[in-house]
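As structure tokens, the structure follows; a few thoughts come after it.
The complex is shown incomplete by one protein chain, all other protein chains being positioned as in the whole.
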Amino acid sequence: MDTLLRIGVLTVSDRASTGEYEDLGGPAIVDWLSIAIASPWEAVNRLVPDDQKQIEMSLRDLVDNEHCQLVFTTGGTGPAPRDVTPEATLAVSDRILPGFGELMRAVSHQYVLTAALSRQLGTIRGSSLLLNLPGNPKAISQILEGIFGAIPDCVALIGGPEIAVTESVTGGTSSPGPLHQINE
Amino acid sequence: MDTLLRIGVLTVSDRASTGEYEDLGGPAIVDWLSIAIASPWEAVNRLVPDDQKQIEMSLRDLVDNEHCQLVFTTGGTGPAPRDVTPEATLAVSDRILPGFGELMRAVSHQYVLTAALSRQLGTIRGSSLLLNLPGNPKAISQILEGIFGAIPDCVALIGGPEIAVTESVTGGTSSPGPLHQINE
Partner (left out) sequence: MDTLLRIGVLTVSDRASTGEYEDLGGPAIVDWLSIAIASPWEAVNRLVPDDQKQIEMSLRDLVDNEHCQLVFTTGGTGPAPRDVTPEATLAVSDRILPGFGELMRAVSHQYVLTAALSRQLGTIRGSSLLLNLPGNPKAISQILEGIFGAIPDCVALIGGPEIAVTESVTGGTSSPGPLHQINE
């Protein structure tokens, strides 16, 4: 496909949205993707407070108007009452891919005792893959490292453009190795 | 119990259902079970396209009319729009057993980077256990290997017949070992 890959990056943070706090999550995602993705892509950034309606509106806008085939959120996935990113994501989604949430927590559990508290979701809206990431930049890298291998096939299977990954993701093989087949 | 164990094997595939493609998933399941199950059983096979209503009808038929106490599906669990096996399974089920989906993906993750894309479910309809398996024969074996140890106890707990397993499943002990107790 010739469509340019567009990746939405939605920062969800009360403090970052008022400017009280610098948004570290959004840039951390873009930095990580810049190293991991070998094919052309562009980021579409958004920043909203921890408000369910505003998160939903931004997700719809990124998918429906901005035509992002892949959208990452950062922040708002914990158990605290203000954390509503998973609720907003679910509200705009057609399908859940439970394996992403499970894998993100399993990866995170290798680093922190509190991995079970995250309610991160992976979902599909139309032809786009939505993924909730944590707010902490270090945790973002750890989790993207653990899940990115599944993303190009997923985007392709739901109708998005091909995503070529760099050696940092494939482990040095450009052709799909034995670990890169799909079980469908 | 004296009831003969009947196992439904439902292949879900557009191409296999038109004859364009040989059904490999169904036979792979039957072959694996033939080695794993030591007690008497018989298979009841079905083949349908990736159509939610037809999958639901076949699942209902296998449980309600054919009296299968255990039903495996193969195929249709990925993220692509035509993949609707989990939706159909959920629609005819009374309860979800989330541990089966989690375990199937965790097992698959040892072999492929794309394990998180599978939406496989384990559920209960009446007194029957329904399990979604992938379409790929190799992946079917890997996953059955990883989950079968939990199946006989589950079938017994929901009212089905006793299932004796061969050494290939129990690890050489015919009596339940320390790994084979149930935490209830």
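Order of writing sets the labels: A and B. Residues in every chain begin at 1.
By our rule, a residue touches a chain if its C-beta (ideal position, glycine included) is under 8 Å from a C-beta of that chain, and two chains touch if they have at least 3 such contacts.
Because the structure is a prediction, the values reported are computed rather than measured.
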item: Candidate in contact with the missing chain, chosen from A:36, A:124, A:139 or A:158; value: A:139
item: Touch list for chain B against the chain that is not drawn; value: 95-100, 102-103, 106, 122, 124, 129, 147, 149-150, 153-154, 157-159, 179-184
item: Residue numbers in chain A that touch the chain omitted from display; value: 75, 77-81, 83, 101-102, 105-106, 108-109, 111-119, 134-136, 138-139
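Here, only the chains that are shown with their structure count from here on.
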item: Rounded Å distance, chain A centre to chain B centre (Cα mean); value: 31
